[in-house]
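Complex shown without one protein chain; remaining protein chains in place.
Per-chain residue numbering starts at 1, and chain names A, B, C and D are given in the order in which the chains are listed.
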Amino acid sequence: MSNENEDYLEEYKQDRLSHETIDGDLATLNLGPTHPATHGIFENILTVDGEKILDAVQTVGYIHRAFEKIAERRPYNQITTLTDRLNYCSSPINNIGWALTMEKLIGCEVPKRVDYMRVIIMELARINDHLICNSVIGVDTGALTGFTYLFQQREAIYELFEEVCGARLTTNMCRIGGFERDFSKTFWTKLDAFLLNFPKVFTEFDNLLSRNRIFMDRTIGAGPISAERALEYSFSGPNLRAAGVDYDVRVMNPYCSYEDFDFIIPVGSQGDTYDRFQVRQEEIRQSLSIIKQAIAKMPEGPYHAGLPEFYLPPKQDVYEKMEALIYHFKIVMGETPVPVGEIYQSVEGGNGELGFYLISDGGRSPYRLQFRRPCFIYYQAYPEMIKGQTISDAVLTLSSMNVIAGELDA
Amino acid sequence: MGKVTLDAKLETINGQGFQLTSIDKAIGLARANSLWPLPFATSCCGIEFMATMGSNYDLARFGMERMSFSPRQADLLIVAGTISKKLGPVLKKVYEQMAEPKWVLSVGACASSGGIFDTYSVLQGIDRVIPVDVYVPGCPPRPEQIIDGIMKIHEMVKNESLRRRNSSEYKDMLGTFNIESDGE
Amino acid sequence: MQSLTNRSKMVSDKKMTFLEKLYLPAIFGGMIITAKHLFRKNNTIKYPEEQRVFAPVYRGQHVLKRDEQGRENCTACGLCAVACPAEAITMVANERKKGEEHLYREEKYAEVYEINMLRCIFCGLCEEACPKEAIFLTDRIVKTDDNRPDFVYGKDRLVEDVNNRIDVSRRQLTGKRKEK
Amino acid sequence: MASKLTNEEVYTLLKNAFGDKVGEMLTPFDLLTVEVAAESANAIIEWLKKDEKLQVSYLTVLGGVHYPEDKGREIAVVYHLHSLVNNFRIRLKAFLPIENPTIATITYLYVGANWMERETFDFYGVIFAGHPNLKRVLNDDSMDYFPMRKEYQLEDATREDKDDRFFGRE
Partner (left out) sequence: MESGLFIEKLILVLVLFAVSLGIAMYSTYLERKVAAWFQDRVGPDRAGPWGLLQPLADGGKMFFKEDFIPFHSDKWLFIIAPGIAMFVSLVTGAVIPWGPELVLESGHTIALQVANVNIGILFIMGFVSIGVYGIMIGGWASNNKYSLFGAIRASSQMISYELAMGVSVITIVMMSGSMGINDIVTSQHGFWDNGWFTWYAFKQPIAFLIFFICALAECNRAPFDLAECESELIGGYHTEYGSMKLGFFLFAEYTNMFISSAVIAALFFGGYNFPGMDHFSGWALTLIGTGVFFAKIVFFIFVFMWIRWTLPRFRYDQLMHLGWKKLIPLALINMLITAVIIAISEGWFSK
């Protein structure tokens, strides 16, 4: 072991984990970093009076991976693999968001078919993300069975992703200009099967929890936040909508032809756990409807834009045509010139507005790439939301906010 | 990285005085079929681990569905996901709190080697902090691979002598990680 | 706050009806749902006895292909190493000598070709980068192991066996290469 | 949904209110980008938020950029603001010298700016004057440099299972 590691271990020996003391009536309780309800690594140091939480201080950064620093050293086409690992519950949305950013930067028009294919993938990913969140709310209230029902459906979505790109979770799916390959026949049959089966299971899950008084009592009023406060905190996505603000990037700043689709924006009233749960449930239904609309309207056409400078040529052409070979080498080496400029592009990620702020100096890799990570932005409201509530509420609030550690800690 | 090759552990099994007796075998079998995992899931691999627990792969078949979030009750530490330098000491603490015998499964590229995160903030493999028994490659690994890894651990558990944890080789091995072998 | 769009709809109904307040209907309803699953066939794939079929494009363990005459395709151009976000590929190139034409297809070949499977994130960028169709990811999964150095796969484990070819024709056809 | 404001409109209003504290108008990819003087950045953001017509009251993201070549103004703090009501986005940039990268906090306007400012401090060392709790957020407190500045290397120095010669970079 190197000395560097030794040093920081030594420093840590002043042991933050056993700093628990009981003074008078108040106690300090460490929720995390490895508490089962944290689903990821979060540390919350709570000051409690009995079960009531008086104060909370979070520590984040336990899985800080320096995404933004890596992005400054990697060629543009390798950054897709980084975006995979931001919000890993819905990585295709991140991939596509990055591809959109690049397309905007180089000024490329993608065919309508690509847009629709992307919409299908993104909505599947959104369902995937919300399924995790809602089933985990179920687990944290003690109902494990709904979780297993939904996870079978998530396997179905994974199979769909696998059919498109060859991986289940970290998909690395999108390419600048379109898709790596067209959707296969198997994909379409599997998608049809999914659209047939999923609503049944989803209804079962809904019946298990939504109107069950035990569940409603647990979630109504747990971790509320008002619309004004939520906006002050720059909330976005389902958590903001649960507070009653109908802000959705898909409607406000449509990308990927989202303006072609008809869907509603579900909102809640108080921004408590029940609102968040119900907003996500409804969004899943809306996503299903969007997918169906996309299938119905799917135009014919190529699955990628004609973009020889950024989209890899087919392997045959690399063999046979000099031009293709040159482009191939240029793309892989990251030597295709990109325009100089500054760009902000956002998509509606699983958890809210996922933004990419890119500064390009024309070089091989971004000069600066900042991710607007919704989880990082709204997790700071957590202490305020759980103050005056019980430990059980805190656990539920955490899971219903769907804080993804990878996105939180960058 | 430490100079410990983890094979040393396996070698000691058949060293002098460590012949497997039938009691060893019976207990090995019992342990292998009842490995209660402590999931130390931090990121993407944690989601795949959840998928492994789900109906389609069903860890319960191996007698492992009882998650032990308390380290005292766990037999197998499953580290799934990136471990940053900030988290390293926490991981070590959890390992120290586990009662013997204990095994460690490192799931995924990040936990095993840092993966693509060759950065200033990420620990380049958890075997710099705690001893690892089995590595599972993949980013994240498929549930099949995680089950493969678990079955590899089963093989190790079945073939382990009851007294290995008291042996000096074992204590030396822990010593190279600055871990005292008696728990806290 | 004022509504931003005309599409919003309130979805969360927190008023309970009298029946819902009694707990019991939802409890029995839930128990009936779970009871139905009691009689349903289980959904478990009993790995390792049963194996799930992977998609043809699944990104698993790599293979270094040989051509029809059994010669290695790789020409050690290094594009895969450059394309690898995890920096998991290392290679040493060498010039083909006389008499080795039956071994290597191109004039340059990789004397050492190593992939660190613990670093690899199976993103498939190396396969895309390869101009010679030499490296492919396959639908096999990488085995787990207990020894860290063993995860550096050399040519002995990457190059396919002449007599035991690994079929990648299906993934070649999906997008990367059009059928003639 | 189209924006209810045009870039020119907003820029004119801004220019009239703050004069030479506001730099020239840039619109890369149709997003109004204005360089503002560092000492009046918070005042401008406050004005944007309180102006009844504009209502730019949503802080999308706040971050830093390091331009080592640009002497005297090496560190930029970039604010992305959004008027949800008008669906109008604006980007403000304030440049700071690296010797003393100090700028007033906007946490009193946006609670959510708290962590974003801490992150910018963590990465670039920008000191937000008046911030209630300015310390590192993602990295360990013991870290003694600001890792996102260009001169610091990305890689972990302790990695030994790779050989740099093969990766097309130094």
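One rule holds in what follows: contacts are C-beta pairs under 8 Å (C-beta built on N, C-alpha and C of every residue); 3 or more make two chains touch, one makes a residue touch a chain.
Quick caveat: nothing in here was measured; it's all calculated off a predicted structure.
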In the full complex, the chain left out is in contact with A, B, C
Looking at the full complex, which residue from A:A27, A:M298 or A:M333 touches the chain that isn't shown here? A:A27
Considering the whole complex, which of C:T5, C:T44 or C:N94 touches the chain not shown? C:T44
With the missing chain put back, which residues of chain A would touch it? List them for me. 20, 22, 27, 29, 35-37, 51, 138-145, 148-149, 152, 208-209, 212, 214-215, 217-218, 390-393, 395
Residue-wise, where is chain B in contact with the chain that is not depicted? 26-27, 29-34, 55, 58, 60-63, 65, 67-70, 72-73, 75, 99-101, 162, 165, 183-184
Touch residues of chain C, complete complex, unshown partner: 27, 30-31, 33-35, 37-38, 40-44, 46
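We take it that only the chains that are shown with their structure count from here on.
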Roughly how many whole angstrom separate the Cα centroids of chain B and chain C? 24
Numbers and ranges of chain D residues touching at least 2 other chains: 1, 84, 87, 138-140, 147, 154, 158, 161-162, 168
Among the residues of chain A, which ones contact at least 2 other chains? 2, 5, 8, 61, 64, 66, 69-70, 81-82, 84, 149, 152, 170, 231, 245, 247, 251-252, 333, 409
For the complex, which residues does chain C have touching chain B? 42-48, 51-52, 85-87, 116-123, 141-149, 151
Sort out for me which residues of chain B touch chain C in the complex. 5-7, 10, 55-58, 61, 109, 112-116, 118, 125, 127, 132-139, 141-145, 147-149, 151-152, 156
Within the complex, chain D is touched by chain B residues 1, 85-86, 113-114, 118-122, 124, 128
